[in-house]
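With one protein chain removed, the remaining protein chains of the complex are shown where they sit.
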Amino acid sequence: MRGARFAPAQERVPVPPEPDVAVLERTWRQPRGIVGWLASVDHKAIGRRYIVTALGFFLLGGIEAFLMRLQLARPENTLINPDLYNQLFTMHGTTMMFLFAVPVMEGLGIYFVPLMVGTRNVPFPKLNALGYWLYLFGGLFLYGGFARNAGPDAGWFSYVPLAGPQYSSGHRIDIWAQMITFTEFSALIGAVQILVTVFKLRAPGMSLQRIPLFVWAETATSAMVVFAMPAVMLASSLLILDRTTGTHFFNPAEGGDALLWQHLFWFFGHPEVYLIFIPALGMVSVILSTAVQRPIFGYLAMVLSLVTTAFMGFGLWVHHMFATGLPQLGESFFTAASMIIALPTGVQIFCWIATLWGSRPRWEPPLLFVLGFFAVFLIGGLTGVMLASVPLDLQVHDTFFVVAHLHYVLIGGAVFPLFGALHHWFPKMTGRMPGRTLGYWTFALLFTGFNLTFFPLHNLGLRGMPRRTYTYPAGLGWDRLNLLATCGAVLMAAAVVLLLVNAARSLRRGEPAAANPWGAETLEWSTSSPPPAYGFASIPVVASRSPLWDESPLGRVVGLEDDCPEVLVTHPIDAEPSHHEELPRASIWPLVVALAVTVGFIGSIFSPLWIVIGAAVAIPGAVAWYWPTHPEPRQLEEAAR
Amino acid sequence: MTSLAALFPATLEPAAPEAARIAALYWNFLWVCTAVYVLVAVFLLLGLLRRAGTPDRRVSSRAVGAAFVVSALVLFGLLLLSLRAGRAIESDRSASDLDIEVIGHQWWWEIRYPGTRPDEQVTTANEIHVPVGRTVRLKLSSDDVIHSFWVPSLNGKTDLIPGRWNYQTFRASRAGVFHGRCAEFCGYQHAHMAVLVVAQPPEDFRGWLAAQRQPSRPPATDVEKHGLDVFLGSPCILCHTIRGTGASGRKAPDLTHLASRMTIAAATLQNGPAQLGGWISDSQGIKPGNHMPPNSLPGPDLIALISYLGSLR
Partner (left out) sequence: MQPKRVAGLLLAAGICAGAGCRQVSRELRTPAPASTLPRHAPASELLPASAPIGGSDFPALLGENPYAGNAYAASEGQRLFEWYNCSGCHFRGGGGMGPALMDSRWLYGGKPSDIFRTIVDGRPNGMPAWGGRIPEYQVWELVTYVESLDAGKRLAAPPGPREDHLQAGDGQVSR
C-alpha cells in the first residue's frame, strides 16, 4: 500500500543540487571543548546523556536492591539496621521510578523521535538541554543527601503522616520532595519536546497514519506526562509546605486529611507506571517488525490501544487505596477500570502474534528480549487482574505478592524491551555492532535470575510477608523463599554486568555498523551510524508507513538553508509543508538557569532567602537565553521532488 | 484442597467465612489466569515455530477480533466474580455481636473492649480474644501514622488512619490462634508489629473477658512486692498502666494482665521471664528505634520486677 507520489509524474522538475554536507556539518555541529560540551543543544547528545545517566541510576538502584536482598536472605539478619534499610528501599523505589525508568524512556524518545519523523532536532533545543540538567542535578541532589545519611526513608510513595513534620525529622523528606519537583520539570520539558516534534516537525508525507508505532507510543506517553506530573508536583509542594512552613494540608489534628496525599500521589503514581510501560510497547513493535521483516499487523488497533491505555491509565489510581476504607461502590468502579485496561494491551499482544505468525524470525538478542517480555509481562498483567479485585487485593496488598507483580510488569514490561531496544539501536547510536553472544548470555541470565528472584515472592506474599520490612522472624515459612530470591538476585546482577561489558567491548572493538544493519523500516536507519550532527542530509519525504521498505527511494525536501540550523515545520494532520523555522545554536544559558534553579530549590529547604538568590541568577540567565539572535521564519519556496 | 493449600498457608487456609470467600476467589482467578497464560503462550510459540508464510489479513483480523471478544468476556466474568465476593463479604457486616476498638501506635496495637460501665472497659495490647462463631466488628484508627490491620486467616486488611475510623468484620469459624501483622509501612519497627487473634469458645471468651475486667492481682510474695516498688519507682509508670496500682500512663501497652498474654513486644517475643528481662533492660537491642527506653536496673530489682510482672495474670 504505497502513498501517492509527492509530485505528479508528468511534471518535469529540474533535479535540485545535492546538499553540501560540509556546510551542514559546520552548521549543526556542536562546539568543541568543555564549554561546548556543556552548551550542546543537539537532541542526539542530550538523548544520549539521558540514557547514560539513567543507566547510571539504574545501577545505583540495583545495588540498593541487592543490599536489601542480602539483608532479607536470612531471618533476623543484622547486616543492615532498620534506619539504613528504610533509606535503601525508599532510594531504590525513588531511583528506579523517577531517575531511571521515565528518563530512559524519554531519553530514547528525545534521541529517536526526531529521527523517526524525519527532522533534525527537537523544536526547543535549549529547553531540552535545561530538562537534562535539571534531571541530573535533581538526581545528584538526592544521592548527595543519601550519602550524608539524609536519604529519604518513608518509601518512594512517602505516605503522610509518616513523612510529615512530626514523624520524619530532618531534611530527608524535604530532599525527596524537592527532587520530585526537579525530575517532574524535566519530564514535562521532555514531553513538550516530543509532542511538538511529532505534531509539527514530521517529514512531508508522514500523515498521521504513517507515524511509526514507537513515535505513537512516545506521543501517548508525553500526553500523559503533561497531565500526571502536575499532580505529584502539587503533592510534593504541599508536603514541603507542611514540613517547612507549618501548613496542615495533611494533618488531621488540624483539619487536614492524610488520605489527600494518597489521592494526589496515586493520581500521578498510576499513570507513572504507564509512562514507563507504553514506550516499551513501542519498542516491542520496533524490534518485532524488524525481526520478522513485516510491518506490525493491525496498525489502527495498535495506535488506538496505545491511546486508550494512556487515557484509561488515569482512571485506576484508587486501586492503590483499596484498604483505606473508601466506599465500596467507588472501589468497584476502579476494579472494573483496572481490569478493563488489560484489554487494549491484550489487543496489542494479539496483533503482535498475528504479525509473527508463520514468519521466519531472525533470532537476534532483541527478539529474545521481546519474547522474555511476553513471558514475563503476561504473568504480571494477570496478577494485576487479580490485584484489581478488591477482596483479593485486601489480602495481598502491601505484601510481597505486590512486589512480585510490580516487578513482573515493570521489568518484564519495560526493562526487557529496553534491553532489547538498546541492543537494537546500539549500532545506530554508536556506529558499532553489539556483541551477539554476550547479548544471548545477558538475556539468559536476566530471564533466569529474574524469575528465580521474583516468582517465589508471589508465594511469600500469600504466606503473609508484608513489604518494607527490614527483617522477619524465623519459623513462619518464609526463610527458604527469601534465600531463593536472594540467589536469583545474584544472577540478575550478573546479567546487568554482562550488559555493561558487552556495551564497553562493542564500543571499542565492535564491527563498524552500516546505516541499516538489521534491515529495519523506519527513517532513523536512513542516516549513517551514528547519525551526523545534522541528522538527515535532506529532510526525507515519506510515502508509506515503512519508508525504508519501499521500492522507490526516499524523496527529499529541498529549499532549507544549509548554513543556518533550520527545520521544516509541517501541518499536524497530513504533514504538508508549512514553513521553515530556525533553531537556536549551542548555548550555555540552559546550564546557568538550571544551576540557578537548582540552588534556589535546594536552598529553599534550608532558608527562603535562597529562592531570592536563585531567582537573581535565573532571571538574567533566562533573559540572556531568550535574547533574540535569529530572524523570523520564512515561507517555503521550493517544491520537493 | 488441603494438600495444595499446604503450599500456601495463611491466606489460603481460612478460619473465617470472609477469608474463605477470598481464598475461593483466589483459586478461581488462578485457574482462569493460568489458562489464559497457557493459551497465549501456545499461540505465541505456534506462531513463531510455524513457517506457513504471511496469513491472510482477514483471517488475522478475525482472529484478533475473536481473541479480543474472548478476553473481554473472561475479564467481565472475573469482574462479576469479584464483585459478588466483595458484596457477600460486605453483607456480613450487618449485625455484629461484639465491637472492639483497635488503635494503632508505633509499633504496637492498643485493644479496647467496650463496656456499659467504665469499670467494665478493658484495655489490653497486641492480643485480641474473640468468641468463635460470633460476628466481631473491629473499629480501627491510629494515634500517629497509618498502620494496617491484617490477619490473613480471618479477612483482608484494613488501614488504621489517624483522623478517621475504619471498620472490619469477621467471624472466626474455628478456635485457634491466628497471626497477623501490620501491613502499612509505619517506621522503624514496622517489621516487628504483629498481632495475635485468639478465637475461643464463647464461654471461655466470657471467662477471659471477666478476668481482664478485674484490676491487677496484688503482689503475694515479698519478691513480688519489691517488684511492685521497683515498678512504681521507675520510669515505667510514665507510660504504662497497671490498674489497681498508681500507674496510669497511657502511652504504652496496658500491663494489668500482662502475664495472661502469650507474647510481648507486639508478638515479637514469647512472654517469659528471660524475654521480659531482656526487653526491659535493652528493648532497643530487640526493636531498635522503638519508643521504650532501656533501663539499667540492678540485678535483684530486675528479678523482682520480672517476678511481679509475671504474676499479673
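A and B label the chains in the order they appear, each numbered from 1.
Assume a contact is a pair of C-beta atoms (placed from the backbone, for glycine too) under 8 Å apart; a residue touches a chain by one contact, two chains touch by 3 or more.
Small disclaimer: the values here were computed from a predicted structure and weren't measured.
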Residue, one of A:24, A:150 or A:336, that touches the chain absent here: A:150
Option from B:18, B:144 or B:254 whose C-beta touches the chain left out: B:144
Touch with the omitted chain, as defined above, among A:168, A:262 or A:442: A:168
Contact residue for the chain not shown (choose from B:77, B:201 or B:233): B:233
Residue touching the undisplayed chain, where the options are A:16, A:56 or A:572: A:56
Residues of chain A (touch criterion as defined above) contacting the omitted chain: 37, 48-49, 52-53, 55-56, 59-60, 81-83, 140, 143-144, 146-150, 161, 165-172, 174, 243-244, 246, 248, 251-254, 325, 327, 504, 606-607
Chain B residues that touch the omitted chain in the full complex: 101, 103, 141-144, 162-165, 188, 233, 235, 238-239, 251, 281-282, 284-285, 288-289, 291, 293-296
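The rule is simple: only the chains that are shown with their structure count from here on.
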Mean-CA-position distance for chain B and chain A (Å): 39
Complex contact set, residues of chain B against chain A: 7-12, 19, 21-22, 25-26, 29-30, 33, 36-37, 40-41, 43-44, 46-48, 50-55, 57, 60-61, 63-64, 67-68, 71-72, 75, 78-79, 81-83, 85-86, 89-90, 106, 144-146, 148, 150, 152, 155-159, 161-164, 166-167, 179, 181-191, 268, 288-289
Chain B contact footprint on chain A (complex, rising order): 81-83, 86, 154-155, 159, 161-162, 166-167, 252-253, 257-259, 294, 297-298, 301, 323-325, 328, 331-332, 335-336, 339-340, 342-343, 346-347, 349-351, 353-354, 356-361, 371, 374-375, 378-379, 382-383, 385-386, 388-399, 459, 462-464, 466-473, 476-477
